[in-house]
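Take a look at this one; I'll ask things after.
Excluded from the complex is one protein chain; the other protein chains are retained at their positions.
Let's look at subunit A:
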Amino acid sequence: MTAPFLVAKGIAKRFGALTALSGVDLEIRSGEVLALLGDNGAGKSTFIKILAGAHPASDGELVIEGVPVAFSSPKDAAAAGIATIFQELALSENLSISENVFLGRELKRSVLGVPFLRRADMRQRVDGLLKELDAHISDPEAPVGSLSGGQRQAVAICRALNLNARLVIMDEPTAALAVAETRKVLALTRRLAERGCAVVLISHNISEVFEVADRIVVFRRGRKVAERLRAETNPEEIVSFITGAHPDVRALEKAN
């Protein structure tokens, strides 16, 4: 088994008197899709916000490839190779696919200090990424406004890849998609992991998770209550962890 890309040790997050997250230990490995499951308010979103640099942790430590890191902003996390694909994607619909993929870090040729775009190079790179992802988008110059929800996910994934992200966090990527589109996005997720990326997937849909994840982690009331390899568990067990019906969870909750 490869060394984990990222190790979280004893991560806790308190908002005033409210404890949103306590004592979470987690390892995230390259080439693996890790699914985070849990009811609303279980702490999944808080946890990925800490990974993405949006919130500082109140306690605990993040270690990336053996080096402890502290993120004070999403930019720090991005610099460490962590890209987050938010539910609302944050794409600019009036710009083309390649312009969106490169937005904020365009390839340019400076003439007298004026950053002229290298459109051909950007186009080529995006074309390559789209082909690699098998995203079925033929023209990188098409405006993002004309794309479907699944295609937009593909563009957002391209952007993450273009940043050379080594950990991609996907927050409910299929929440607003039709069935066929969902299939495509799940396939994209798998392909990301095959490329050697670590992928963290947040989802509510258990069948989707079983289709795509290698490992499944369940959060409940701010704690990590279970971690299972997909091959060693089944949907019923996972559901019982989520709802708190599983004996292990009961024992844990009684102990506190």
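Throughout what follows, a residue touches a chain if its C-beta (ideal position, glycine included) is under 8 Å from a C-beta of that chain, and two chains touch if they have at least 3 such contacts; residues count from 1.
Simple rule for what comes next: contacts and distances are computed from a predicted model.
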Choose one: "ABC transporter permease", "Cytochrome bc1 complex cytochrome b subunit", "Pyridoxal 5'-phosphate synthase subunit PdxS" or "NADH-quinone oxidoreductase". The correct choice is the protein name in UniProt for the chain not shown. "ABC transporter permease"
Out of A:V69, A:A142 or A:V239, the sole contact with the unshown chain comes from A:A142
Touch criterion as defined above, residue of A:A3, A:A70, A:L103 or A:A245 at the omitted chain: A:L103
Of A:G60, A:P74 or A:G244, which one is in contact with the hidden chain? A:P74
For subunit A, which positions touch the chain that isn't shown here? 74-75, 86, 89-96, 99, 103-106, 108, 114-117, 139, 141-143
